[in-house]
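Left out: one protein chain. Kept in place: all the others.
Each chain gets a letter, A and B, in the order it is written, and its residues are counted from 1.
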Amino acid sequence: MTKAFLSGNDAFAEGVRLARPQVISIYPITPQTTVVERLSEMVEDSSLASELIHVESEHSALSCAIGASAMGARTFTATSSQGLLYMAECLQYASGGRFPIVMMNANRSTALPWNIYGDQRDSLSQLDCGWIQVYVEDAQESLDMALQSYHIAENPLVSTPVMVNLDGFVLTHTYETVEIPSQTDADRFLPPFQTENKMSLDNPKNLAFSVGPDNNMEFKYIQHKAMLDSRRVIEETDAKFAEIFGRSYGGLTQDYRIDDADYILITLGSITGLCREVVDELRERGEKVGLLKLRFLRPFPSDDLVAALESAKAIGVLEKDISFGYEGTVYTNVNSVIAKNGLHLETYNFIAGLGGRDISRENIKEIFRHLQTGGQHVNFIGLGVSIDE
Amino acid sequence: MNKPTLRSYQKPQKLSDYPLGTASEAGHLVTKNSGWRNERPIITDACINCLQCYLYCPDGVILKTEHGLDIDYDFCKGCGICEKICPKQAIKMEVE
Partner (left out) sequence: MSNQITAKTITDSEFFYGHKACSGCGGSLAVRIALKVLGEGAISVLPAGCMSAVGFNYPHLCFSNNSIISTFAGTASMLTGVEAGARAVGIKNFKAVGLAGDGGTADIGIQALSGAIDRNDDILYICYDNEAYMNTGIQKSGLTPFGAKTTTTPSGENIHGNIRPKKNLFEIVAAHDIPYAATASIGNLKDFMNKIEKASKIKGTAYIHVVAPCPIGWGIPVNETIDIARKMMDCGLWYLAEYENGQFKLNKNPREFSSIKDYLLSQGRFKHLDDADIEILAAQRDAKWAAIRKNWNTTEEEL
């Protein structure tokens, strides 16, 4: 184990190096670019023995990864925003074909208007593409989840691709001290990739075939079941990771001071750190507030949510997303769990940080006040103009 | 010789009967094409074994055997390309 001062992207690249992918396809886009730069340097200095392929688009990046995965190779690619949308066709191809590719996505706003800064509209718009979606909070979690993601994706029960989301700039480009595990420990954690879902000369197969109405639903049900089963694998993976590296993230969600909390804020990604500080500050004043970080949005942590929210009076969902004409997508998902399980609590949605808009400590306090006083359900936080025209 | 063969097929009864992903055994045939045909090619004695019909058949159903050429009528579609390509007019198309 060594320590280094790394950005989120650099840390992620270290995690990828430790996972030893055999084929990596790369195409640049801000703010993902430094990951593929680091990986290129690692291949150059021989600290990473991968086939590094300079594809000519994101569609090709993922198509190439699918091809390599179909030969039984461990693969990696990375993207962001426009790139993620450009590869949309291949996203469903990879998940339907059950290829356990790991991809990093630097969360970034989507055009129009053009904007290179962070929000989560890119990945949340692809929530239904059949990929496991992780949202990480800091550089250490980035590195750790690069490794854990392969362990989850390649489990034969799961065999599903994983998209690891890092908030653009605030996480991808912020430097922190990070522990880098040794290759020996990483190898102990992550065995080589093995699958029957591949072509080989001894056992020739036809892949990516058509399935008509007579069998198609069964294939889709099996895909859904694998995603549900991945919940257990995610928890087992976290436990194994803790055993070897001494760090644990709690599986699908991570809670903070929720035990007796009446008001719980639900977050994802890098904003969680600041929210934790606000919880501490309010707790000191005697307010019964807590926090629940959603680490995975697919599979959706329904059971964790019920357990965490059961005795709360009101909860809020803070997200950098809006499904135009409705509300934040995470909010919709959370509300569905609450309704299905008959929980009696008020729910509020706080849409913030679009296009890289700063989310301040004061904003978060305001959110907790709103949870306690009640008010409008769907709220835009930090708008710079009056909307009462 | 290696070619896919016709198998008996039973629709999966339980989830575990389905393959992982969309990957299944190569060359796994479960239905014939013979019903597509109005005419069937017959190779007559005029054949000089030049193999042009064998080469140009889009479906590859003219088979080389020890005793000459054979046609796999399970998969012949009756297109008549073999009849046209034959330099000796050794193939006759017969109405089914």
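Convention: a residue touches a chain if its C-beta (ideal position, glycine included) is under 8 Å from a C-beta of that chain, and two chains touch if they have at least 3 such contacts.
Predicted model only: the values in this text are computed from it and were never measured.
A.B. asks: Out of B:20, B:47 or B:85, which residue would touch the omitted chain in the full complex?
C.D. replies: Checking the options B:20, B:47 or B:85, the one contacting the hidden chain is B:85.
A.B. asks: Among A:9, A:32 or A:75, which residue is in contact with the omitted chain in the full complex?
C.D. replies: The one listed residue touching the chain not shown is A:75.
A.B. asks: Could you list which residues of chain A touch the chain missing from the display?
C.D. replies: Considering the whole complex, chain A reaches the absent chain at 22-23, 25, 51, 53-57, 59-61, 63-73, 75, 89-90, 93, 199-201, 204-212, 215.
A.B. asks: Identify the residues of chain B touching the omitted chain, counting contacts across the whole complex.
C.D. replies: That gives, for chain B, the contact residues 1-4, 6, 9, 22, 24-33, 36-37, 50-52, 54-60, 63-64, 74-75, 77-81, 83-85.
Operating definition for what follows: only the chains that are shown with their structure count from here on.
A.B. asks: In whole angstrom, what separates the CA-based centres of chain A and chain B?
C.D. replies: Chain centres of chain A and chain B, defined by C-alpha means, are spaced 51 Å apart.
A.B. asks: For chain A, which residues count as touching chain B in their complex?
C.D. replies: For this pair, the touching residues of chain A are 70, 96-99, 156, 159, 195-199, 204-209, 211, 214-215, 218-219, 221-222, 225.
A.B. asks: Would you tell me which residues of chain B are touching chain A in their complex?
C.D. replies: Touch residues, chain B against chain A: 11-12, 15, 18-28.
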